[in-house]
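If you scroll down you'll find the structure; I have some questions about it.
Removed: one protein chain of the complex. Kept in place: all other protein chains.
For chain A:
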Amino acid sequence: MDGMVPLQKQLLDYTASLFQEGYLDDQFNQLQELQDESNPDFVVEVVTLFFEDADRLLNELSKALVQESIDFRRLDAHVHQLKGSSSSIGAQRVQRVCISFRNCCQEQNIEGCLKSLQQVKHEYSLVKTKLETLFKMEEEVVAGRG
């Protein structure tokens, strides 16, 4: 019973840090508000969809940028989707990099696009790791209660 309190505090502190460091914004709170007893895994389910979408889109972006003739409209469309997905779960840093990525697509700036792709991959990797850690901590708190 006593072991629960440090775990819960750790979880609260960790969650707060994700917002303070800009990884997550209020949209993530919206998802948590929607989670209830009838759908206790709602946040994990939606975030898992985000991971699937992001993995697919980053793969498409990587392939598109090694083509001899780059289709910037298609590239922009993929980035637009990724921006939408990331904003839907509150992945703020990913969303922000997508905004500058879109500017590079619209300017047909290949170097800018390549740099942006690296940045978005980096930010996505960070937020994915942090969310996976968050969910693991939540599981441990729930297991501790049981």
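Just so we're on the same page, a residue touches a chain if its C-beta (ideal position, glycine included) is under 8 Å from a C-beta of that chain, and two chains touch if they have at least 3 such contacts; residues count from 1.
Everything below uses one rule, namely that contacts and distances are computed from a predicted model.
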item: Complex member absent from the view - protein name from UniProt, among "Calcium and integrin binding family member 3", "AP complex subunit sigma", "Translocase of chloroplast" or "Response regulatory domain-containing protein"; value: "Response regulatory domain-containing protein"
item: Touching the absent chain when the full complex is considered, from A:80, A:115 or A:128; value: A:80
item: Among A:17, A:39, A:67 or A:129, the residue in touch with the chain that has been omitted; value: A:39
item: Residue numbers in chain A that touch the chain omitted from display; value: 26-27, 30-31, 33-34, 39, 42, 45-46, 49-50, 53, 77, 80-81, 83-85, 87-89
